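One structure coming up, written as structure tokens, with questions to follow.
As you look at this complex, bear in mind that one protein chain is not there, while each of the others sits in place.
Note that the chains take the letters A, B and C in the order they are written out, and that residue 1 is the start of every chain.
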């Protein structure tokens, strides 16, 4: 059983809140869901949509076709009609839609009228729509009311009550007027877990990891991380500071980290491009740093609210000079959570910059997830004397032979701590010595790259033996790749997903591919250059025979990938 | 015949002016020279040196050993004594040096006393030293006086006269007291050409190319470009504006370029790291942009006055998003000049960012050079209606099928011109359309990369047939690689120098290497990661068997390279 | 030229009722008053709702990066001194991300006019505090209310030596158009900070809120924009009375005058072909 519901309308019509309510209701009814958002960079007008795929099997990606289109304005019908299946349904308000309900395909609901009747305000239209969807899907209205209460609870009794009335009106009207059982979901069992998107997952990971300071400058689609952490700031004693610009944000985070807290910043490509010098500072001063880059289509301002995976090269090479760094590319909210926790651990353990590479598709897409067992994720502090070590006289940049100098925090030890952005002595003072320079470069770069090869987050992959085609991807394409591979009939298609792209898991990928010596390797990327294919060749010598690329700002759908693979490779 | 003179002393002792005078004198005497500078990031004190290699054959790089060490303070003797050849000479002032002139190795000159005698000021010590060097090398004192006049001419008669007196005193003292003919150069014929360093070459190229606006923020070792252009600004109607920061600099340049002038900025790695977003803006708005990056050792502040080639990856990948760019890596002042001229041409023709990647070694090293025939370098404007084209109604981002939209300048045509950093329509207005997006990405990236493959500045190489080893390098290592290859006895070593590193000359390199199918390929780089080796593998599939790397902030010397090659590969 | 000649026809993406509409109208009005033609006007903007304005005008337009309108405008003005260069920017764009350019562009004193759509909020990114947000104002990021002292753009501009410092109100388009025309006529950097209600995210500083407070400073009996002390006082007035008008005015030599650009043809008209570096090359012989 699988249904895709698309709610579409103008910016400002509350599509996102309808979507979020329905998602949580769906989850509580024991169904799996994947919901992605398509919205414009404007506050009112235009056309946005929230697409929820519902299934009894796990959902990891969107599908092309819509079963139910909820059109909150006339334009939405015109724009999205083409995606509605033959047996699908279009719901629209009589007032906004000029197509009367003459066919089975249309269900006209007096949304505005019902909302007015409920509270005198068109504000309650969203609740009416929730009621309609509840009716169409045969969800338990009381269960959905509980979701409404959880979400509107804080807004005060009256608003809450009126919303519930409006919801019930929408639901009643639907049950009274729409008789088909075509979209009957009903309840399977109470669904555990939570419904979160990628931004929320990162925020939860940061809170869990003990992030005490988050500083950022607003930038779509990363701002949700700041807002989510801000929600919990009071409860956990976290300071969230909106900086005057991205350069301030990263430097504040470095200052806080130097002074002993776990700290993080987040941005999107353009903001990240401004942070390069700061990244280099963290590396030179050996200050732990965690940065989230929620990618969007570029160059420059590009598409502020759409998706792309074109910052891979930027992140690997950002900042001047040579130093070790780690880049995670989570494919799911679960990975976003656990890799964020790991990012803090690795950043502190190796005193390096660690980046989490997300993108708008991952950031804004909701799924029902169960967070991993947090007990398994290290939150150990890697500082003296907390870690039992103590050194006196203390040298911040001691050449210990291990590639790591014990890190102390100002005022926690008697000695003072010099951090320096120039090339420096072991004590942290400016030097121009050639020998020390060479040793320090080796410490910051070569030695740590070696150490990091033992901390690799391994790729995940389908069973590759006997595959004809292997798709290789990273980040948010994980789900669509995985589902698509399982859905190409008549061909044996496998995938490798890389949740860590730097240091590149060269050995791990080579080993995986040994199982499929004959397979064609195809890189699978939301960008134009095939950056992963280039990287793969550079790091392993393995050349991809093709790349499946998309760079129109939209995510791949399962159907699209299946079709592309069949079309391009079935004759192989 | 070959002699290396090293002048060493504290910052502030005027080592650089002595060096520049001697360089020009040497050139006028018909000798070749290569002079590099080793100086600290401070204004007074420490230890700096200026090393001049003089030869009857062309000099392209420094050599390890010193023939004459001019030590302006006691510390300089201690620091540089080890580099002086057995038959070499150390010149020092009796007052600063405690070694008396008991050996042939030492020549003690009362520099301070002679200066005082000449004008009552220690300020004239530099001229005394010039006189000493002139005497040791048996240069024509009158010819050197002409150099002094050319350089001090503007400082007023009296200073000039006193400097000349001091010079003659130094020269006289030397002829009277030092009798060896060991360093006799004398005059060959009058040497044509000029003596410039890499920064001056870039500045001259920019002026010739018609650069009308240079904006930058001071940053060693790039500031010399701004100062050089400033010298000629009045004469050529150029505006040189010191910006408040690097971000302002690049955005001012983009604004000026949009408004129709050729414009340029320059910086070093850290400043370049701040410019990434601006680079991306130039690409998105299709505004011609020329940026010089004079590399220095990083990360962060690193070694402000030393050399490195670690920005290769940064330059190729700077800025968020995917777009065409070109990166030149001149190996000599001649290349720096002509590639700067070409940079303006290509930037304007393809409406893209073009980078000139220099480094401190190239920037600060002087050579005697003859500039290429400027007539052969295009200065054609690629704008309508200047180029004969005209379009109405004008669309800034017209999809013409060629990958290039005709570029107009505001107020030169009747229509208005919209430049936009968002994804845009052909007219330059904000759009969120998926189809246009795809076409625009192809225009900015794929199509132009194709066009640029026809504009390649080809690699230069030694004859590679029968070579056992091929060194591959870029930028300032050109000269040392070339000289070293010719000097490894008993082995056949060749080189490939890449004056253009992006788009990578994959075909050209492959073709060159076809001549040496058996040779070991070794990358030769002033960095730690072997960035060129990685790039070569990514772009051609060719793996280097080794890399010769140096990352202590100092340039390679010919002798060092020869020794390394012998040591590592002679048993092959 | 009339106002229609300055319209681009591009669909306007602002929220219905937004204060930006008034600024757009006033700008068209001002350009008509000034007798400018579209091809000789350049509008430069950064990113934000305010920064979309140039798309709605039929003038040359450079819609650059968030925060970076001023340097682009500076470069363009230097390249072609004959362009009328106007920057349309937001409080975040100009005073937040672009703050460093703001202070240095004032010092540079190029002849450009800067219109700040000051809605005291980040509009396009959905309502975070901006540098001018009032203390205590609650947003989705500033959940316990904004804590930073608001930036005082007018006082700061006076302190930095700006020669034309004005405040406008987008609800008083006619007056605003007059300020814009005066700003453009002023030789040098002209700052016009415009009170601009954001109907979607600023629920405090609404049209009604402003209408109750705003008055035209010219009507003040002590009005003297040449008096710095007076100007500082009026620039700081933000209570139940908020003055609009030219708050400070002083003649200052412009960058173009001081650098000699004004005495040459525009840089973008110099011929490249005639440049001969032979003479300077010989200086290195």
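Note that contacts are C-beta pairs under 8 Å (C-beta built on N, C-alpha and C of every residue); 3 or more make two chains touch, one makes a residue touch a chain.
Source: prediction; values computed, not measured.
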Left-out chain, listing which of the shown chains it touches: A, B, C
Residue among C:34, C:160 or C:272 that touches the chain left out of view: C:160
Candidate in contact with the missing chain, chosen from A:10, A:93, A:169 or A:241: A:241
Touching the absent chain when the full complex is considered, from A:253, A:273 or A:513: A:253
Residue touching the undisplayed chain, where the options are A:79, A:123, A:261 or A:491: A:261
Full-complex contact with the absent chain, from C:38, C:75 or C:131: C:131
Touching residues on subunit C - with respect to the absent chain: 96-100, 103-104, 106-109, 131, 144, 147-152, 155-156, 158-161, 228-229, 232-233, 252, 255, 258-259
Touching residues (missing chain, whole complex) on subunit B: 12, 41-46, 217-220, 223, 226-227, 230-231, 233-234, 240, 242, 244-245, 270, 300-301, 304
Touch residues of subunit A, complete complex, unshown partner: 24, 27-28, 150, 193-196, 200, 204, 207-210, 212-213, 215, 231-232, 235-237, 239, 241, 243-245, 247-249, 251-263, 277-278, 281, 285, 371, 374, 379, 381, 409-411, 413-422, 428-430
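The definition used in the following text is that only the chains that are shown with their structure count from here on.
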Chain whose mean Cα position lies farthest from subunit C: B
CA centroid of subunit A to CA centroid of subunit C, Å: 37
Subunit A and subunit B: spacing of chain centres that average the CA atoms, whole Å: 44
Sequence positions of subunit A contacting 2 or more other chains: 41, 46, 270, 300-301, 304
Multi-partner residues of subunit C (each touching 2 or more other chains): 13, 47, 64-65
